[in-house]
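And now, chain A:
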Amino acid sequence: MKKKTAFWLMVTVAVIAVLALILSETGTIPEWLYLAVLVAGFPLFVLFLGLWWMAREGDADIPFMGY
Partner candidate 1 sequence: MTGALYSWGLLVVLGSAVIGFAALAIEKDDLHRLLLIDLVEIASIGIIALIGTDLAEALILPGLVVGIAELLALSQIYLMKEDLRDRTVRIPKIEVLQELPAPLILSMILIVYGIILSGFTGGAVAGLGAIFFIAARTRTEDLHLLELASGLSWVLWIAAFFVFMFLPEYWYLALMGAAVGILIKVITKMSLMGVMWEARS
Partner candidate 2 sequence: MIPYLLFATFFGLLLLGIHRKLIARIQRRPGPPIWQEILHTLKFSFKSTWIPATASEVLFVSVVLIAIGIWTAAFFVLVTGGSLLIIFAIYMLHKIVEHGFGLSSGSPYGKFGGVRSVISAASEIPLFVSVSAVAIFTGSLQISDIIAYQAETGPLLFTIPLAAIALYLVILSKVPASPFAIVESKEIVSGYKTEHFGVWRAGLETCNGLKSYVLLLTFITVFIGALPFLGILLTMLLLVVSLAFVCALCPMLSPFDSVTIQTIITGIMLIYVLYLGVFG
């Protein structure tokens, strides 16, 4: 995944989460929907954050097979 894609995906997820927070505070959406958004969004956010920091177009290698 390209660094830029990961960054924008991360920002998108973060914006959606904050939007859900605001909407939930103002009472527009029920609380469970806000929590559901977070359950789906938090893992994505963590991964995209990491991928943005260290995305690399490397070749895949075989797993570790011993010392």
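The working rule: a residue touches a chain if its C-beta (ideal position, glycine included) is under 8 Å from a C-beta of that chain, and two chains touch if they have at least 3 such contacts; residues count from 1.
Criterion applied: all candidates are chains of the complex that A comes from, given by their letters.
From a predicted model like this one, the values you see are computed outputs, not experimental measurements.
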Exercise. Between 1 or 2, which touches chain A here in the complex?
Worked result: 2
Seminar exercise, completed: chain A residues touching candidate 2 in their complex are 17-18, 21, 31, 34-35, 38-40, 42-44, 46-47, 49-51, 53-56, 58-65
